[in-house]
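Got a structure for you, questions after.
For this depiction, one protein chain was excluded, whereas all remaining protein chains were kept in their positions.
By letter and in written order, the chains are A and B; residue numbering begins at 1 in each of them.
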Amino acid sequence: MLFLFLVFCLTVALGTILCSSSGSISGLASAVARLQEQSGVESPVTAVLLNFRGYDTLLEVMVLLLAVISVWSLTKAPVSRQKAEISPVQMGVVRLLAPVMCLVAAYLVWQGSHLAGGAFQGGAILGAAGVLLLVSELDWIRTVPAFAIRIGLILGPVVFTGTALGCLFYSGELLAYPEGMAGWLILLIETACALSIGLTLALLFGGGRPEDDVPEGDIP
Amino acid sequence: MTYSILTLFDIILVLTLLWLGWQLLSSEDIFKAVILFISFGLLMALAWVRMRAPDVALAEAALGAGLTGPLFLSALRRMNRTRKGERRLDSDENREGDEGKSSEQSQAL
Partner (left out) sequence: MITTLLYSLTGLILFAMGLFTLIIHSHPLRKILAVNVMATGIFLILVATAYIPLGQGEVDPVPHAMVLTGIVVSVSVTALALIMACRVQETSNLAILKGKKKVKNTQETET
């Protein structure tokens, strides 16, 4: 039970730090509010995420791509030889819900500029729709061409990096949007990233690289 | 410090979160722990809304319940299937389950 005692001491120490410092917390809310009009969007969180701290978001999209590459390098996606018996209730629900989820995701990406929303929320809903489709084992899922999957995966990172490099050539700094174009560029980046994030999350659920025509040597 | 009815809501939510967190970490069945984790994610979405963070609430509700839960369930199934290291991770001859399950059924008969 030494671990319990050590964890308890750590908790007490951190708790006293939290209690003692909670009176003097100042935030960046006023700074963000001051620069809100220049950022091109009306939602403060989106402005912070894609304009003031756009670098973090760029690297985060790369982290997602890296996770998919790592998962694909480890194993193949499980393929079942028997066809599952999907109940008609589930098929009806999937046929009803999947298009609605895509619509909600698109609306969330659009809403991100003035209310709560954005690329990650829309991408998460798209990923959940992908999970639903994968679980229901529709026939056309396995026939999506590998080329399309790979293009969809890199679309978000490429658009984001391309925009960042374009801003570098235009105004000398990465992700320094030109005046007046910030809103439209953010919308472009968010759309591409939402598609990519949705596909990435669904492929992470798929659990491995899909079956391809290319023969692989000794890779398990 | 000003107290209001929201403080009562806060206390109930916090206690539920802590109790749910302890139950999911200390439950003996991993399947039950994963299901409790999904509900924990949904309660966290409620906490994010309380903290005036709707963006985080949307992301947590969609990712915590809709993605991490199925990831855990899928991994749990794959681990139970390859339990003895005999079957490969990516093949699935027999959907109806594991040797453990079929032996339980044969014991029940």
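Basically, a contact is a pair of C-beta atoms (placed from the backbone, for glycine too) under 8 Å apart; a residue touches a chain by one contact, two chains touch by 3 or more.
Since the structure is predicted, the reported quantities are computational estimates derived from the model, not experimental observations.
Judged over the whole assembly, touch between the missing chain and the shown ones holds for A, B. The chain not shown here is touched by just one of A:G40, A:G130 or A:G207, and that residue is A:G207.
Counting the whole complex, the residues of subunit A in touch with the unshown chain are 3-4, 7-8, 10-11, 14-15, 18-19, 22-23, 25, 27-29, 32-33, 44-45, 47-49, 52-53, 56-57, 60, 63-64, 67, 70-71, 74-75, 120, 124, 197, 200-201, 204-205, 207-208.
Considering the complete assembly, subunit B touches the hidden chain via residues 1, 3, 6-7, 10-11, 14, 17-18, 21-22, 24-26, 28-30, 33-34, 37, 40, 44, 47-48, 51-53, 55-56, 59-60, 63-64, 67-68, 71-72, 74-76, 78-80, 82-85, 88-89.
To be clear about the criterion, only the chains that are shown with their structure count from here on.
Separating the centre of subunit A from that of subunit B, both taken as means of CA atoms, is a distance of 21 Å.
Subunit B contributes residues 54-55, 57-59, 62-63, 66-67, 70-71, 74-75, 78, 89-95 to its touches with subunit A in the complex. Put simply, subunit A touches subunit B in their complex at residues 43, 45-46, 75-82, 84, 108, 115-118, 120-121, 124-125, 127-128, 131, 135, 201, 204-205, 207-208.
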